[in-house]
Every structure is written in C-alpha cells, then in structure tokens.
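The complex appears here minus one protein chain, its other protein chains still in place.
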Amino acid sequence: GGVEVRDGGDGGSTDASGPLKLAVVPKAVGADYWNTVKAGAECAAQRAGDVTVQWDGVTTETDVEGQVNLIQNFVTRKVDGIVYAATDSRALAPATEQALGADIPVAMIDSGTSPQPSTVPLFATDNRAAAGEAAKLLATELGPGNHEVALVEFQPGSQTNTERVEGFKSGLAAYPNLKLVGQQPSRSDVNEARRVTENILTANPNLAGVFAANEQSVLGAAQAIQAANKSGKVVIIGWDAAPDEIAGLRSGQISALVVQNPFKMGYFGVDKMVKHLRDKTPLASADTGVTFVTKANIDSAEIKAVLEPSCANPPVQ
Amino acid sequence: MSAVEATPAARDGVFTDRLREWVSHAVAEFTAATALVVLFIALSIASPYFLTADNLFNIGAQTAVIAIIAAAQTMVIITGGIDLSVGSVAALAGVTGAIVVRDLGFPLLAATAVAIGVGALAGLVNGLLVTVARIPPFIATLGTMSAGRGLVFIITGAVGVYGLPRSFQLLGNGEIVGIPFAVVITAVVAVGVAFLLSQTRFGQYTYAMGSNLEAARRSGIRVGRHLTGVYVLAGVLVGLGGMIAASRVNSGQPNYGISLELDVIAAAVIGGASLFGGQGRIVGTIIGAFLIALVRNGAVLLDISIHYQQVIVGVIIWAAVYFDQYRRRRLESRG
Amino acid sequence: MSAVEATPAARDGVFTDRLREWVSHAVAEFTAATALVVLFIALSIASPYFLTADNLFNIGAQTAVIAIIAAAQTMVIITGGIDLSVGSVAALAGVTGAIVVRDLGFPLLAATAVAIGVGALAGLVNGLLVTVARIPPFIATLGTMSAGRGLVFIITGAVGVYGLPRSFQLLGNGEIVGIPFAVVITAVVAVGVAFLLSQTRFGQYTYAMGSNLEAARRSGIRVGRHLTGVYVLAGVLVGLGGMIAASRVNSGQPNYGISLELDVIAAAVIGGASLFGGQGRIVGTIIGAFLIALVRNGAVLLDISIHYQQVIVGVIIWAAVYFDQYRRRRLESRG
Amino acid sequence: MATSPSAVSDGDQRHVPDEPPVLEARGIVKRFGHVEALRGADFTVGRGEVVALIGDNGAGKSTLIKTLSGVHTPDEGEIRVGGVAVRFATPVDARRAGVETVYQDLAVADDLSVAANLYLGREILRSGPLGRLGLLDKRAMRQGAAEALDQLGVRIPRVTTPIAMLSGGQRQCVAVARAIIWATNVVILDEPTAALGVVQTARVLDVVRRARDAGMSVVLVSHNMPQILEIADRVEVLRLGRRAARLRADEVTTDDLVAAMTGSTSVERDER
Partner (left out) sequence: MATSPSAVSDGDQRHVPDEPPVLEARGIVKRFGHVEALRGADFTVGRGEVVALIGDNGAGKSTLIKTLSGVHTPDEGEIRVGGVAVRFATPVDARRAGVETVYQDLAVADDLSVAANLYLGREILRSGPLGRLGLLDKRAMRQGAAEALDQLGVRIPRVTTPIAMLSGGQRQCVAVARAIIWATNVVILDEPTAALGVVQTARVLDVVRRARDAGMSVVLVSHNMPQILEIADRVEVLRLGRRAARLRADEVTTDDLVAAMTGSTSVERDER
C-alpha cells in the first residue's frame, strides 16, 4: 500500500532526548515465553537509558477483544510507542491503525497484523515454517517405515495455535509414512495435556511420535509418556524451552525442541523503537529466527545464549 | 425518622406512592452509582488521560457489548435463572454473522439479523430446556455453553473468520456525531429493556416468576411460555452483542466470550440483582458494567499490572456487593 | 403400588424407616449411576482399549482431583452456596506447595500441609465474606476466583514452578499395590465426607442451612460459624486437590484449574445436588465426576475431535439432569 | 363421560335437583411417591352453595383443592364443571372455568407489591395502542387495590409495599382479596381466616355470604367448627383421602363434625 509517513519529528508527542515510556504487550501474560520477551524488552530499555517499559497483557491469548481494549487504553495514555504481539492478526489491525493515527509508533513482535502497515515492523519467527520443520524433525527421528503420530495442540481457535497446527500438518504431508492418529488440545494446561496424551496412548498403543505445540503441551505429553513407561519409545518433538523441557531433553524423554528467540523479540522491539523515536531511524522488520535444540547441541554457546538469555550476554546480533 | 403510620391503604395518595417507589429504587442503585462516581473522580485526579474525549469514547465502546449482554443476563437473573451460555452464544452469533457476510455476501443489516436469529435460537433452546425439560437453568445453560462453543469450532474449523469488508466494522467502530455507534445501540437496548421490565406486563411477569414461580403459575401466568420468552429475548440481545463484538474486531472470533458470563453476572449483581430472583434493574446493571470497565481502564492508565488488576477487580466486586448488602440489611426487607 | 397408610409415626418400625431412607437415596443416585454403567458398557464395546487395566488406572488418576474438588463443591452446594474459586485456589495451593519444596526445601508432607493451609485460608476468606460480610456466595467466590488467580500470577511471576525433586510426584503418580495413590486419597476423602454429611451433626447442620438458613439460625445453630466451617473444609479439600494436581505434573502451574468450577459443579448437579441447597450426596457427585471423565476419555479413545466432544459433553449434561429431574418430578417431593 | 368410579354418590344429588353441580370431583386419587394423599375422594358444590370441606390434619383437603384448581392433576378420577367432565391441566384452565382459589400456602410473589399481587395475571393495561403492547396502567391498579383492601378492612402500610414486608395476617388478607375480586363462579378458600384477626375474619365471612347471595358457590376449608356451622350450608368431611360424610350444616353440632372427622362414630352416611 501507499506509504504514509506519520511518524516524522513533527507529529510525535515526544521530546526526542527526554525519557520515553513504551508499552510492551504480550499476547498473554502467564508463560515462560512471554517473560523472556519481557526480559529482552527490559534489557533494551535499560541499555538505552531513560526508557520505562510498561508491561501489560490480557490473561488468555484468546481474549482478542480484551487486547484491542488494552491497546486503545495505551493510546489514550499517550505512551511514546507501543510494542506488541497481536493475539489475532486481523482483529488487531484497526487497533494498530488507531495508534498510528494518534501519532504513536507501533512495532510488532512475535505476531503481526494483517494488513501490516509498512511503517510497522515485525520482529518474529515464522510459526508456520518452524512447525513444518518440526514435522521434518519428527520424521527424521522416527526414520523409515510406517509410524503413528499424534499432535497435542494448545488452544484451538487462537492464531498461533492455528499456524503451528497447519504448519505441522503441511510439513507432515511430505511424509506419507507418518499417520496422524490423534489430535487433542491441552488448553495450555499441563494436567489437561497429560490427560489427553494418556488417552491418546491408550487408544493408539503403537504410537511412535508426538508433536506438542507449546510449553504446557510438551510437559504434559512427556509426563504421560513417562508414566506409561514409554519414555524413549515415543519420540517427542516439542516447542519452547521451559526448565523442565530442557531437563526432559537432557534425559532423553524429549528428542528436540523448537525454540524461538523471545528475548530477541523483546529486545528488538524496544531497541528499534527507541532508536526510531530518538534518532528517527526508520523501523524495519527482522526475523528473530528459531533454533532447533537437541541433546547434541544443547551445550553449545550459541544455544546457551538463547536458552538462558541474560542482559549481560544477550542473544542478539 | 418520621414514622409512617399504618394507615389504610386507600388513604395513601397516588403521588406519594410514586415518590416512595422512585426513592426506594433510587436507593437500590445508590451503592453502585456512588462507587461509580467515586471511582470516576478518583481516576480523573489520578490520571491526566482519564478525562479525555478519546478515553471516554473508548470506555463507552469497550463496555457496550458487556452492557448489552449484562442487560440480557439481568432479565434471566430476575426470573431466578442464570445464563452461562452468553459467551458461547455471542461467539456463535458473531461468527455466523461474519460467515454470511464473507461467504454469502449478506449486507450488514441482514447479517445482524442472522446473528440475532442465532442468539434467539440459542435462547429458545435454553428456554425449552428450562421449561419443557425442566432442567435447572444453571445446568441447561452450562450444556448450551459447552455445545455452543463446540458448534462455533465446528463451523469455523477453529479458525477466525476473516476477509470481511470494511463496512462490517460499522456496528462496533462506527460513530454518530462523535458518539460510538455501539454506545448508541447500548443506550437504546438499555432503555428498551428497562421500560419492558418496569412498565409492561412482560416485565411484571418476569419479576413475578423470579419471586415465586409457583405463585406465578397459580396466578394464571403461562410460566412456560413466558419464561421461554425471556430466554429468547435474552438470546436476541446476546446475538446482537456478539455481532457488535465481531464487528469491533472486524472478524468472527471462535474464542470470543470465554468467561464472559462471569463478567456480566458480576455486573448484574453489583447493580443490585439477586441470584435468587425477583430483584434487579437495568440501570443498576449498566452501572455495574461501567464500574467493572472503569476499574479495568483505570488500572491500565495507572500502570497497574494485570495480576494486580485481577486482585483489584476481585476486591471491588466484594466491596460493591458488600455495601449493597449492608444497605439492604438496614432496610431488612427480607427480615 | 402398595399404598402406605398414614399411620401414627410411632408405629413405624425403625428397620422399615432405614430401608425406606436407603431406597430413596439409592433412587436419587440411580440416574447418574445408570448413565455411568451404560456409558461404561458402550465404551467397552466401542473401543478395545477401554477395558484395560492401564486405561482404568488412568481414568482413576485423571478423575481423582476433580472428584476431590467436586466433593468440596458438593458440601458448599448443599448449604445453598456455590464456590467459583476452586480453580484459582487449587492453583494457588499447588503453586505454593511447589514453591516451598523448591525454594525452602520442605519435605512433601510439609508442603502438602502448606497447600492445604492455603486452601483452608482461602476457604476462610470465602466463609467470612459469606457470613460476616454477608456477600452472596456466587459473588464472594467470584471475587476470590479473580483475586486468587491474580495472586498466583504475582507469586509465580506467571511462570510455572519447575525444578522439583522426584519425590514431589508421589501424591499424583505414586501407587499402592497397583492402585494410584491419588485414587486411594480420593476414596478416603469421599468416604470421609460422605460419612461427615450423613452421620454427623456437622452434616445435619449443613443440610439444615441449605434447606432453610433462617430456620437453622432460629434453631440455635451458629450458622455463621458453621457455614464458615463448611467453606474452610471445602478449602482444605481444594488445597489437597491442587497439591495432587501439581504433583501429577511435577510442577506448580499458574494456569491450572481455569474453568474447573464448571466441571465440578456439573459433577455435583449430575449427581443429584440442588443449587437451591439442602440436597446432594457425595456418592452421586463421585458418580457425576466419573461420568464426565468417562465421556472425555471415550471421546479421545474414539478420536472424536475436541469440537464434537464439547457438543457431546453439553448434551450429556442435559440428558443426565433431565432424567434426574424427570424421576424427581414423578416423586413430586417439592409439589 | 365415562362412568365414574364413584358413581355411588350420584344418588345423593337430590338436594340440588334441578341442575348439575357447579363443580364436582369423582373418585380422585392422588399419589405423591409412595404416599396416597387422596384415595378416591368425591366432592360436590352446587350453585349458590357454601360448602365447608373439613377433615383432620393431613386428611387431604388441600390436595383435593389443588386438584380442583388445576395445580395438581389427579392420578385417577375426574372433575366435572356443570356436569361436564373437564381436565384442568394448569391453573389457567381452572380460572377459565371461573374457579378462583386462596391456597393454604397463599402463593403470593414476595418481591412484588400488594397491588401487583392483587392484579397478578390480570393486569390492567393502558388503553389504546400502548396497552396492546402490554403497557401497565399502574395507577389504576393501585387505586383498585386500595379500594379492594379497604373493603376487607385490611390495614396495610400502602399498596406499593412488597408482600415480603407484611405480617402473616396481612398477607392472607391480600390473598383472600385477590380471590374474591376475581371469582365469577366458584371461590375456593383453603383456611382463609387462619391468620386473620377478629374483625378481618368477620369481614371475610361477610364477603362469603355476599358472594353466595350473588349466586356464586363457595368452598371453605376450615378447622373452626363454630365458624363453619355459622356460614356453611353443607359440610363434606374428608378422612384419610376419602369422603367420610356429607352433612347439612343446620342439622349437626360441632361434636357431630368432630366425630365424623376422627371417625370415632358412625354418623357418616355415604362412606363405603
């Protein structure tokens, strides 16, 4: 679309050198992943100096309207910039426009909007592609021959979930020897993940592999498989990198984890926004990349930086 | 305290009656309204952004859907029932409205009619379950809540309904002379339902059934038909609310309205409705809805994290109802 | 139908009384139990995996927590109340239990005591809000639900509590002679609460308050104290349940138990409890909990998608309560 | 019209020879679970008659009355209005047949005002199109209620008071007033004066007499024998769910009635 330059030095409510107040909004509060985003954002703020990060979000990723309201409320507060992850790409597009209309620059992290205004950058990884990779990993791990696999999704109807499920399924399509025999949601609850995995295992005694699409799903699936004494016999490809997931990876319960770089998302979001506000650097999208962590590479320095990000040694290049 | 003599009823002037009735109602909304005003003033002082046209506009638009659905919930609560299915039904209506626009090219008005129809149908199911199958409302609507959400997922394939024309946003994001369209609709709905409840036979029966269902039945009220009517009307409003919500985010969201029922029930109860039935007024409910909205809005403006917000919302719900109960206890009308 | 004569009470034999009482109770659980058996047989036929030791073991362990918390909910429902805060409180208890193990090195038993203490405290808050502040239970526990979840997020920083020793899993994953430890605890709790409700003064008062609070008060029951006691005891069970849930997944999960209240209320009502108070039994509730669990288990075994599952669960809830109501109507005990 | 199971009683219609009874119950059986409250009860009221229905506590009087009012549907037996068998599926049906009832448990809506209760189910609507939309004429109802209560000599704070705030007797007054205002054919009063004061009781009995004089039929349940002998034309006695006796009020004494109720003597005439 046409380029609208709304964020020139003229329009900002900002005194370029003064203190900045940025709103950083995750899809939802309440997961290790988003806390890492927060850490990255705060790290960038601290390094830039004189920047306050206001961290606020809805409680579930499905509360799309709640997030629209939240963004509106931040616009009302006239923060200097908004960095956020859209719970729903299209539903949040008007909210982004509203912010821009109020001369508040916006940067998206993790998930963008659709349409995405050209002045709004996106710092994210491609869920769909990464989930496709996960299918490939699963196929590699299982090797030739026919195998039954299952999918533990987390929140049907939420966008990230849909992207991962679709990405995984289309990735799976390349492997006719893998048959998807079960798909159940965990609702981002470990107990629930464990319950559905147990039941899937009962119904499919020959199950050979599971792809679990977020932290809670992975943990519940791993526990169910362990409780059924099938650890190592059922391959788990997971997502995210909560401490127990890493422990599972080390012990061999989990074969591989798709790990995004949430720290970098938060860091880029704030860092680029501050530079934009202070130095008028145009905002440009960047891929924050995914890492496939396995038992083999887990101790490499590069992976360590992603898994245990700290502001002293940020996983940002 | 000027003690009112136990005079024979006939001597009481009609005007005095009116006045008393009005005063007693006003007192009933007093607590919630006071809380609302206090909060409003406090926020005006605490945040420079609160008392801006934009912010008030936003609060209005944000609260519209909740208020409409809370009005529906209030009707059901007055009958002594409860409707847990509002969230699912609103999602179902919104999603259906969006689908008929996207896939069948319905104009907005027709799509809204469809959404309302979906709501009415769900209300009819609730009503028949309660009256014909005699399932207690809590359970009947719990079932509808579960089944309704399942239906939403089935018809959408668990993917949001996108690709809607810009015009779809009118209901939720449009405005008339600077007032959000959604607020105008809410006002019309609120006045309409309030009128219905307080001035018409339909309203009278609604209170009567909630007060004593058996007495209503013995008084010759066709309670089955009438109760079903209340659920259907509530469904109509929920359908409308769901459509506005969809319009606001320009898409049909299958996950819309999860745990919405708790918010709207809280609004009704804060506004003086009794879950035992027979009591409740729309004015109070609207005040309750705005009270909750204001807390949420204020929390963001004052940079209070969502976690503390939840604690604060909990405490405010307690406080509002506590003071209301305290006031009632002093009246001891149920002594 | 052998008509029973309206004989003076004294002539009635104690044995006949007992028998009648027992029969009438048995009938009350009849519907749910029948449904359970039918479903059980249907699943045994439909899925070759259903009737396996492993699967039954799993169902038992999966249902343990729900059943314990449903027993707690039943007590509250019998008093005419409702506890919406069970999910939040269970999460709070589980998370706290996990934290004291991880950060303070508490042994499992001590941590369980802490979790139970957290539950009891939350129950005390609920109880005092209901009795001293006289806030209706729905609202009091709605506030606790919101505030409790906020607290969980605050103390965990919204991150799961990980890094627990293996021993932490004992409650949730251990077993005794092949029976899951959690199932044993559930059985003990169920028998204990059932005994308490049916055989002790505490139970008698619980039913009395739910049947007619004012009558209970005038009969010299210290309703404030006793009602608070019921909420505290319910909190104790919820705390225990939360700890078992945490133990089962070897971590403290801040998201645990969202909308758990609906499941346990459904279990209680399917089992014959009345939300108007005064009625309900633990046997029925346990049956109700297993009925729901069986539906969920069967749906996965038969690879029914979650969407259809929700519709099916909704329909089963309707059906179970419909038949129960139908049976009761024939008895017309509330004529 | 099937032959009623209690056809025996047909032989007793003599004292109202020219027309069929206004309201009649034949062989009514009503069970609650394993309790049989009515076991083939018969009952008759003729036009312009005041019939007292008496019986011991638990004899089944209220159950019979609820059956006659459409609240309960009988398990067996039939109800006849003007000689024609009818089925009262709901209280609406009974009201349509002109049967108006004061229930022992009153059946008033606690949260509604006195006026609203008096007009419940028969609200006065505004005239004109607004009325057709269901708009209430509250003023008219308040005035009507005030007048009706005044006539019964009831002292009530005001007609807009919710019923919940009234004393036991005041509530009963409201219930009685409601039935009396609306009755066109038969008024059934189940212990209408149990909670009433001396003055109010006298007024109710007055109203009963006036209703009878206006050609209405009255069924009165009461445990007050002198009252019954004073006002009733006829007395029907229920015992253990069956009619134990039919007596003319001017031929009996209180002791006869008590004997009939308790079954200690055999003054009963119709018992099988």
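Each chain carries a letter (A, B, C and D) given by its place in the written order, and its residues are counted from 1.
In the analysis below, a residue touches a chain if its C-beta (ideal position, glycine included) is under 8 Å from a C-beta of that chain, and two chains touch if they have at least 3 such contacts.
Keep in mind that this is a model prediction, so the values were computed, not measured.
Although one chain is not drawn, the whole complex shows that of C:G87, C:G239, C:G278 or C:G314 it is C:G278 that touches it.
Listed residues D:R155, D:R178 or D:R212: the one in touch with the omitted chain is D:R155. Only one residue from D:T73, D:S127, D:T184 or D:T262 touches the chain missing from this view: D:T262.
The omitted chain makes contact with just one of the residues D:M165, D:L205, D:A232 or D:V252: D:M165.
Subunit C meets the missing chain through residues 4, 6-10, 12, 14, 16-17, 20-21, 199-202, 204, 207-208, 210-212, 214-222, 277-279, 333-335. The chain not shown here touches subunit D at positions 32-33, 35, 55-58, 61-63, 104-105, 154-157, 161, 165-170, 173, 191, 194-201, 223-226, 257-258, 261-262.
Everything below uses one rule, namely that only the chains that are shown with their structure count from here on.
Measuring from the averaged C-alpha position of subunit B to that of subunit D gives a distance of 42 Å. For the pair subunit A and subunit C, the distance between C-alpha centroids works out to 36 Å.
The mean-CA centres of subunit C and subunit D are about 46 angstrom from one another, to the nearest whole unit.
Within subunit C, residues 149, 153, 158, 306-307 each touch two or more of the remaining chains.
Counting only residues that touch two or more partner chains, subunit D has none.
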